[in-house]
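Apart from one protein chain that is not included, each protein chain of the complex appears where it belongs.
Showing chain A:
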Amino acid sequence: MELTGGRVRRVNGPLVEVENLGDVAMSEVVRLGPERIAAEVVGLAGARATLQAYEYTGGLRPGDRAEATGDRLAGLFGPGLLGQAFDGLLRPLSGAPVWLTPHREVDAAARAWHFEPAVALGDQVEPGDLLGTVPQTGPVEHRLVAPVRGPVTWLADGSLGATDPAVRVGDIPVPLAHRWPIRVPRRFRERLSDVVPLHTGQRVLDLLYPIARGTAAAVPGGFGTGKTLLLQQIAKWSEADVVVYVGCGERGNEMAEVLDELAQVPDERTGGRLVDRTVIIANTSNMPMMAREASIHSGIAVAEYFRDMGYDAVVIADSTSRWAEALREFANRTGDLPAEEGYPATLASQLAAFYERAGRVVTLGGRTASTTVIGAVSPPGGDMTEPVTTATQRFIRSLWLLDRELAYARHYPAVTWAGSFARDADAVGLWHAARGDPGWRARRATATALLAEADRLASLAEVIGTASLPAHERVVLLAGQLLRDAVLQQNALVANDASCSVAKGAALLTTVLDVVETCQRLVARGVAATTVEEADLADLVRVREEVGPDDADGVLRRREEVLARLEALT
């Protein structure tokens, strides 16, 4: 580390100006003051450098020392990430003290690991090739891949620390853990464009607004619309190999809850616990603001790290609005001209840079893997025209819009069919068709059409009264109600309903659509609409909670009962 004669000159919260740093580069990390807090160069003018500090700068004085490190903002990537919690700069929180003061040393070498080579001395390896695995890291096999091309010249024996060399490729030592600049995307061989859905376990998403692996989705919703609960459900039940949950400027209690719950829920696919496939990055709203800005990049860098091992990783960022606010806060302090609502003009390009790190790719080692990004957006005042919400919509494939009216009526997840979209829905339909469910697309189309029509009729009925509608339109109103209550609502607190398999989701939707069709036939046959409306369908509504999360047959049995009862109406 080269010591230069840098001195602090100005301190204004996280904005610090430094003089005489010498040959310092943009984005370089500089250490400030006696606590050596980390800061990143964001501007250079003559001998003056503008820095954004990642810690509380209280007590920092003009004249304090500033040291350039020559390093970019980087995290340590290696075994031991899964099941643990980190702050926005990827420093471990598990094991850190109760109160987070700025000065925290990171002891990466503390734990010893075993390394099982998958190569032999003299083997020629290419970048991305598997060098070996690290056992005892939980259900997700930890793989060490070659960073460079060359012959294997040395292999470690026995236990080793994370930063000790495990392999030598040519002259290059390859440790289990390496530092990687979090803002720099990792390389891959090629992007794939075919669509493979990511099953989330949430019916409204899987049936109506699916997300493809390696794409991006955004979840805008005002407060109290159940955004965080929906994201937590996705973190728990989605079909990913690795989930990176970034709590960016959100609640501390929520992070505690996530950690606690994930530690308790078993992961049926791997036999471990859900927490063992999860990396938590927690930069809560009261932690330093600029580390919040870094936390989003840390999260996606971790996901890319696992992607390169060949895994499908999902990054859940809650909330990107808090990240954008950190950008704004800092831009305002540096005196940048604001664009919309005080946000810097670079907002859209910074959002794009984040969402574009999503992708389904062939890794350098030839594995097919993906990084899927799901970002929450917290529009101030629920205003969907605000800059972060509008800019985000341009860079994503699926939009899951949360509606306050639905949430107030305790319809969860409150994803509305008015405004949400899934640009890969047709391709997902083809994928389902190729796997033996040709009806997926038609069911989705019928369901969305019924929901839209029911909404239209409901507003009409508000003016003229339900009784004035013709019978077949009253059945459409009933259909909207049934779709909402029996299919789209999902109770996160009931084990049977918290997640839903593809088959059970299909069975529920089929059942409701068949019930609606039967009702239409009944009223066409002359049964009074009131009779149909007042038929007791509570058992149809309850079936999602009464049968297991993968019990499609149970749903279909209920279908028979309900249909038989309806047919008996006169």
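Of note:
The working rule: contacts are C-beta pairs under 8 Å (C-beta built on N, C-alpha and C of every residue); 3 or more make two chains touch, one makes a residue touch a chain; residues count from 1.
By definition in this document, contacts and distances are computed from a predicted model.
Comparing "NADH-quinone oxidoreductase subunit E", "ABC transporter permease", "V-type ATP synthase beta chain" or "Cbb3-type cytochrome c oxidase subunit" against the UniProt entry of the hidden chain yields the protein name "V-type ATP synthase beta chain".
From the options A:G22, A:P135, A:G342 or A:G366, the residue with contact to the chain not on display is A:G342. Per the touch definition above, the residue from A:E116, A:E141, A:D194 or A:E257 contacting the chain not shown is A:E257.
Of the listed residues A:A434, A:L493 or A:A568, the one in contact with the hidden chain in the full complex is A:L493.
Check A:T153, A:T270, A:S285 or A:Q393 against the missing chain and you find that the one touching it is A:S285. Taking the complete complex into account, A:L60 is the one of A:L60, A:L144 or A:V242 that touches the chain left out.
Those residues of chain A that touch the chain absent from the view are 9-13, 17, 56-63, 85, 93-94, 96-101, 222-224, 247, 249, 251-257, 259-260, 282, 284-287, 289, 322, 325, 328-329, 332, 338, 341-342, 378, 380-383, 408-410, 461-467, 485, 493, 530, 534, 536, 538, 541-542.
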